[in-house]
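Report on the following structure.
One protein chain is absent from this view; the other protein chains keep their places.
Right after this comes chain A.
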Amino acid sequence: MTSFLTNLPNLKVYGTPTYFIYLLLAILPLGISLYYGKRLVKYEFLVNLVFLFLMFDGQSFPQLLALLGFLCWQTLIVKFYLNYRRQANQSSVFYLAVFLSLLPLVIIKVTPALIGQNSIIGFLGISYLTFRATGTVIETRDGMIQEIKTYHFIRFLAFMPALTSGPIDRFRRFEKDYQQLPSRQEYLQMVAKAVNYLFLGFLYKFILAYYLGSRLLPILEKQALFYSPHFTWYLVGVMYVYSLDLFFDFAGYSLFAVAISYLMGVKTPMNFNQPFISKNIKEFWNRWHMTLSFWFRDYIFMRFVFMATKKKWIKNRHLLSSLGYLLNMLIMGCWHGLTWYYILYGLMHGLGLVVNDWWLRYKKQHLKWLPHNKLTTGIAIFVTFNFVMLSFLLFSGFLNQFWFGSHILNK
């Protein structure tokens, strides 16, 4: 049985044009029923199940078991906590629930740093499912969620179009789309948007990201490594090409996920909103990987600052917000993985936000004469863009190879 399973072909999510043909054919009946104001609940469950299976069969079969275990674990936590919350509201129980909810993710993030290989409980997409689950626990504590049906929760956690890399939806928002179906006119608008997003996604992922990431980047990396650890302009090339590839690849994927959700009548939130036109780093985080950055903003930054203000830990608001930024971004860095470059990446953005706030205050107080025109806006966008590019070079881990790697062997 297991050998049969591991020999099945594995479909990489949104990987090839064929995948889209299968997927669109499979969800066509859902679309037709939505057009007639109905949701085929059982059929949708089946489609979700089949495509989940196709993601994780073949060589990744152990991941499917890990996913199933994970879903049971999170459902138990959420159900137990909701039950408890109906009767009492102690902070210690809440923190315990959050801790348990985060535990699988923490284990798979720490394991590689400890034993040098991946944990067996990991699967593709675990981070995004964890964020959804933990967010649900937090909103339950706030009394915003009063009922969670087991099947509804699992449907939300393992929603197929957004399983592997988000966007990170929220339980209450997601449920609303199931309780209230879009009207025919609304649904047709969603379909029109979905088609638009799909084609934009094709352009981003299969043309731009493919050319940048699979064609151009390897050449530049090779050249840069050839001269490493000495600086050459190839390294600058790696920085820009890697960063743009990162954007087009991830934004392309996100567009697919949103488009398929729309076709299924679910308004999964967008992940990117023209990040490179940001005038400062704060604006950048309101436009880049938005569902992640808003998750961090709402569940870490705001809650930390709220508690610190209420309990009067720190009186100085500027100091407090700076600490909040650093904490927020360092946790985000660590989440990417426990390596020096991810942690430094987090620190860099944390400091970026601190300096950004300081600069805005300074400008307001002392530089009132500074004009607000196309030139100054252009400079602001240029500086922000290059700061971000530099941070992505760090994020790429290429510097690890460049400075400490086996470049001598390459020569």
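Observations on the model:
Basically, a contact is a pair of C-beta atoms (placed from the backbone, for glycine too) under 8 Å apart; a residue touches a chain by one contact, two chains touch by 3 or more; residues count from 1.
Definition applied: contacts and distances are computed from a predicted model.
Candidate names were "Putative spermidine/putrescine transport system permease protein", "Aspartate carbamoyltransferase", "Cytochrome bc1 complex cytochrome c subunit" or "D-alanyl carrier protein", and the UniProt protein name of the unshown chain is "D-alanyl carrier protein". Of the candidate positions A:R39, A:K267, A:K282 or A:H336, contact with the unshown chain belongs to A:K282.
Although one chain is not drawn, the whole complex shows that of A:L124, A:I138 or A:I314 it is A:I138 that touches it. Residue in contact with the omitted chain (choice from A:P104, A:G324, A:G352 or A:G397): A:G324.
As for the chain not pictured, it touches chain A at residues 138-139, 142-144, 282-283, 297-298, 301-303, 305-306, 309-310, 317, 320-321, 324, 361.
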